[in-house]
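Just one protein chain is left out here, and the rest sit where they should.
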Amino acid sequence: MAVRTPDPDPNERGDDGTPRDPRGFGRPGHPLGDGTFGSPAPGNAANPGWLTDVELAEARRRLPILYVEAVPVRTDGSGQVTQVGVLLRATPMGEITRSIVSGRVRYGETVRDALFRHLENDLGPMAFPLLPPQPVPFTVAEYFPLPGVSAFHDDRQHAVSLAFVVPVTGTCEPRQDALEVTWMAPEEAASDSLASEMEGGRSTLLRLALASVGALR
Amino acid sequence: MAVRTPDPDPNERGDDGTPRDPRGFGRPGHPLGDGTFGSPAPGNAANPGWLTDVELAEARRRLPILYVEAVPVRTDGSGQVTQVGVLLRATPMGEITRSIVSGRVRYGETVRDALFRHLENDLGPMAFPLLPPQPVPFTVAEYFPLPGVSAFHDDRQHAVSLAFVVPVTGTCEPRQDALEVTWMAPEEAASDSLASEMEGGRSTLLRLALASVGALR
Amino acid sequence: MAVRTPDPDPNERGDDGTPRDPRGFGRPGHPLGDGTFGSPAPGNAANPGWLTDVELAEARRRLPILYVEAVPVRTDGSGQVTQVGVLLRATPMGEITRSIVSGRVRYGETVRDALFRHLENDLGPMAFPLLPPQPVPFTVAEYFPLPGVSAFHDDRQHAVSLAFVVPVTGTCEPRQDALEVTWMAPEEAASDSLASEMEGGRSTLLRLALASVGALR
Partner (left out) sequence: MAVRTPDPDPNERGDDGTPRDPRGFGRPGHPLGDGTFGSPAPGNAANPGWLTDVELAEARRRLPILYVEAVPVRTDGSGQVTQVGVLLRATPMGEITRSIVSGRVRYGETVRDALFRHLENDLGPMAFPLLPPQPVPFTVAEYFPLPGVSAFHDDRQHAVSLAFVVPVTGTCEPRQDALEVTWMAPEEAASDSLASEMEGGRSTLLRLALASVGALR
């Protein structure tokens, strides 16, 4: 089975081809990289940070690519995690897998803005995620194209991912390739049966997330 | 000047004498220590974990006492800290000092419940604090009765405090001995002039809190 | 089966009865609380922080008791954990269980000194532990006398434990009630079969430790 990971094509297209980022305009004080430095890329006059598919594919064979990932959770009134959100995703080849929120950090974009953007892409605009005040992830997941180097694997690229637990307070309406968000108890999220439905080491990432909030037994 | 720290007497009275804890009854699944184990203490039939003033004073000379502390913050939509809440407190001797949310963990009480209780005591019931899902504090502050052992000092006791940054979303109406919450920019909270108004190492704690959220320059 | 946890009696006797702490005298700049403040306790003229068995038993029914715990590990040249040390312990009743390094923080003692003292007690003087520069534990484990309140349970007391991963570079020669240190691969340390030999939630603590160093799958 071909392993396809962090973010699948539909999302990448938005990431790299189309200048789609409504949020960048509405948030003064959080400037996204907006193409004011450097010369325009061929085929993308607006922003040198937006890459064509060919350019991104080339970069992925030459440089570690920076990602953010998020495990959405529900918490009770005292902050304790009660439920974990796991995405049901369709890969470009039509396979169905379980996953978490994941995506690339663009040129000029803060980690925080990238995290918000991918949460919104995957969970919809009414999810109301509460991003942590700390800039430090619960783990740094290193995805290598060759399996076995680490717990994480992505046959497309060497990706380094900053992974966060993010409480979500609103309603999730998955968009793009994320078909559904399934909320489950921490024990279920850590189970071997769920792990068998996840790829590239995501089940490990989920367990590390649960451990970081003291919800792993 | 006598240094009076973590939580002053008015709060302690509530802590140890009066069986005051409305929250304990409304939150099933978060049982406070309720005296079901052990025999009743002399003069306190309800709960062996509630200590008389004399008993608490004795314990403070014999054991490290566990505290929680919280630095209340306001965050923007992406989780970044924009403001820090500093308390104006009147000590039992009528001195006015700047401080943060602070108090003892009771017998049988979870750290999380103690944190919530002291936030409510100091900021009022409409502060709506968002307790972090992680159980790990940003620092462990060790207060010694003898100054100079660490950055933290409390002439009453050896206290070990788990300190958290807590985003607050509602309206703060300080109660008890906390007179006022002053919201200030991170730079002001880290300034030497504010530090001179704080005691027992609280200015250090505030700077460590700011550093943990990347808001210290 | 009676659950006996953090540190069994033989260790406690050293902790609280006998003024045994050779390290306290040899390390200038790390003063232990040595009874210079407060009046002497009855039956213990030297240090009010040393408690008789009766006094400690009483305190355990009235206050949360502060503990430190350590998971000893071996690391490779790049800091990655390769092995985990698990103690084989005899309880006072002669039962054999698996455990980790654990013990009480004394009055006047820093968390760091308590950690060093218990590592030395359990692993011997030639273990050469490398204590982390950070004061923050990988988790805060809350042991309650009533099972079910948290993942951690201790029928003797309400204990709050700061738990650390500590690389060990020397030779371990367990002392006191620790019979042996067994070094095992991270996968084995996280296994269900090992978990069945551990009590009071220690298997959970071990898994959280492994997660914090990215060694849990």
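Lettered A, B and C in written order, each chain numbered from 1.
Everything below uses one rule, namely that a residue touches a chain if its C-beta (ideal position, glycine included) is under 8 Å from a C-beta of that chain, and two chains touch if they have at least 3 such contacts.
Please read these numbers as outputs of a predicted model, since none were measured by experiment.
The residue touching the chain not shown here, chosen from B:99, B:121, B:161 or B:212, is B:212. Interface note for the absent chain: among A:85, A:103, A:137 or A:214, the touching residue is A:137.
Against the chain not shown here, chain B presents residues 139-140, 151, 204, 207-208, 211-212, 214, 216-217.
Of the residues in chain C, those that touch the hidden partner chain are 27, 29-30, 73, 75-81, 110, 112-113, 115-116, 130-135, 138, 165, 167, 212-214.
Listed here are the chain A residues that touch the chain not shown: 31, 33, 36-39, 41, 48-49, 51, 55, 59, 61-66, 105-111, 135-140, 142, 144-146, 149-150, 158, 160, 162.
We adopt the following convention: only the chains that are shown with their structure count from here on.
One simple way to say how far apart two chains are is to compare their mean CA positions; for chain A and chain B this gives 36 Å. Note on chain placement: the centre of chain B and the centre of chain C lie 26 Å apart, centres being C-alpha means.
Rounded to whole angstrom, the centroid-to-centroid distance between chain A and chain C, based on C-alpha atoms, equals 38 Å. Counting partners per residue, chain B has 110, 135, 138 as the residues that reach two or more other chains.
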